[in-house]
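Every protein chain except one is present and positioned as in the full complex.
All chains are identified by letter, namely A and B, in their written order; residue positions are counted from 1 within each chain.
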Amino acid sequence: MTGDATLLELKELDKSFGGLRVIADLDMVVKEHEIVSVIGPNGAGKTTLFNLITGIYRPDSGEIQLDGRNLVGMAPHKITELGIARTFQTLRLFLNMTVKENVMAAQYGHTKVGVLRSMVRTPGARREEKEIHRLAEEKLGFFGDRLMGYRWDQFAYSLSYANRRRLEIARAMATQARILLLDEPAAGMNPRETHEITELIGKLRDDGGYTILVIEHDMHVVEGISDRVVALDHGVKIAEGSFEAVATDPRVVEAYLGLRKTETK
Amino acid sequence: MNWSLFFDLTVSGLTLGSLYALIALGYSLVYGILKLLNFAHGDVYMIGAFLGWYALHALGGPVNPTFTGAVVLFLMFVVAMLGCGVLGVAIERFAYRPLRNAPRIAPLISALGVSIFLQNSALLIFGAAFRDYDTFDLIGVKTYNIGQLFFSVPQLLTVVAAIGLMVALTLFVARSRLGKAMRSTSFDREAASMMGIDVDRVISVTFFIGSALAGAAGVMFALVFGQIYHFMGFIAGLKGFTAAVLGGIGSIPGAMVGGLIVGLAESYATGYLPQGSTFQNLYVFALLILVILIRPSGLFGKAAISKV
Partner (left out) sequence: MEQPPDTPRIGVDEWVASVEGKRERYTGPRGAVLKRWERLPPAARVLVFATPAAVFPFLTSGGNLFRYGLFTLVYALLALGLNIVVGFAGLLDLGYVAFFGCGAYMYAILASPQFGNHWQAEAAIPVVVVFTAVVGLLVGLPSRRLLGDYLAILTLFFGQAFVVFVNNANRISFPFVGHADLTGGANGIANIDPFNFFGYRIDSTRKQYYLLLIAVALVLILLMFVNESRTGRAWRALREDPLAAEVMSIPVNRLKLLAFVFGAAVAGLTGAIYGTIATAALPGDYDVGLLITVYAIMILGGFGSIMGIVVGAMIVNNIPKLLHSSANARPLFYGTILLAILVKLRPWRLLAAELGGLVAFGFAIHGIASAAYPRLVDGESIGSGVSARALDHWMLFPKNPVKIADVAYILLVAAIVVYPQLSRVWRAVLLPPLLYLVMFVWENLLLVHIGGATRLILLGAMLVALMNIRPQGLFGTATVEIA
């Protein structure tokens, strides 16, 4: 299934906040049609890694290459246009827009009609608008009937938590990206929904043709989906490989156990 | 080079700058904690000037005061600062607190509403005419000098009192329990409230202090320039905010330095730039744009990174 072509490559990536080094000397490769999971205890720097790749933060040093092209310094919307889209751990939907509008808004980058043309609704503008609708419906259709029918015209704020997570994914898909960065897609879901998401991520790769980089805490999900797992701790890559190899790696176990000891949950 | 002009401009710049710094502090303190642009702040300053005027006249007026000049002056400041402080707390309680979780733009509109309300209430009650402070008899027309810098008494008073207030504020924020609570609240409001800090109280105190400083600035302005009117808060508020932005909004030393820069810039622009006395505000505006372009977070501000 997995191709050989390297799609995304991180080279000696570094990022600090104040004195705190959050990503340290990170090298990483994501190949086409691969599903790579990033795991690590809270505060390991996983979300920061996504923020670096999508251009929200600028790395202190190092390179981020997509198809051999360096992304460092590009504006986030450019990076998305080039093919990397993401979801947010904290959910950042456009709450006061409808479900369908959320997905349509994300198609800005690959559509062209300017304001003046849309003001007078030229035939070209109408055609493109129709295409936007079609694509939005297609992407929403990916989630079975979860986001279909009457939900299209509901405001995003009226969605349940799980559906918000789904809509985040649909929105990222609508940007026509090739790589999806999913930040804890199963967080806050019940076991059934978690199972659904696991299957969905597989389907995204198999049917949708996406390459996927996913952050996940739920080890069942990680086990179910990953071609490869990367474990981070304090911004350092401490293990990489198959799920079994990483899950049993003593350093990974210690990183999690060490956390358990200090965190009284 | 005409040095005496230069020194005159410097003195008036320092005076103006002290006023702006005091106003800027109010903006900065509030912005630091609530991330709110308190448009009504300039009008609180105007109300302060009028409260001072009423205090002056309640104490027998400028010519036959009930007490000696120094006591009258002191009481004018006390009345203006207390009155404005209370007003500030009331404004926050009424116009901003109910809107903490509303869309970002709602409190700004509400602030605009308060500003209109205060301005026109002042128009209603004080009338459209200028009011004179006429404090020459009270204070005397003596000047003091530091080398070539000649200060009139109100100017000296303004600069010294402003410095005093700023030192007091800095100490308060750095040392006192409430001041520390203010700092942690401005750093992270939610975390502060989880740590058991009464955030509402901290916000009230912040508004009280900021507004009291504006009230003091209002009286100082009136003492230096002699005349007050109901619309005076608008431009002063604008300059105060410019000062806060220049210095880096949310930063206390930034507000002070920003105030002085704006005051001096305005004063020198008036004296030296073409048609400066007409266009001094435009020059200040240009300065603002320049600083924002070069350093959007201001001279002392930290570049804000929002956590994602």
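As a convention for this text, a contact is a pair of C-beta atoms (placed from the backbone, for glycine too) under 8 Å apart; a residue touches a chain by one contact, two chains touch by 3 or more.
Note that the coordinates shown come from a computational prediction; the quantities given were computed from them, not determined experimentally.
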Given B:L5, B:V63 or B:L123, the one touching the chain that is not displayed: B:L123
Absent-chain interface as seen on chain A, which is shown: 54, 56, 75-77, 80-81, 85-86, 88-97, 101-102, 104-111, 113-115, 118-121, 125, 128-129, 132, 155, 157-161, 171-172, 175, 187-190
Residue ranges of chain B at the interface with the undisplayed chain: 31, 35-37, 90, 93-95, 98-99, 101-110, 112-121, 123-125, 190, 234-235, 238, 241-242, 245, 275, 278-279, 281-282, 285, 288-289, 292-293, 296, 306, 308
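Basically, only the chains that are shown with their structure count from here on.
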Euclidean distance of C-alpha centroids - chain A vs chain B, Å: 47
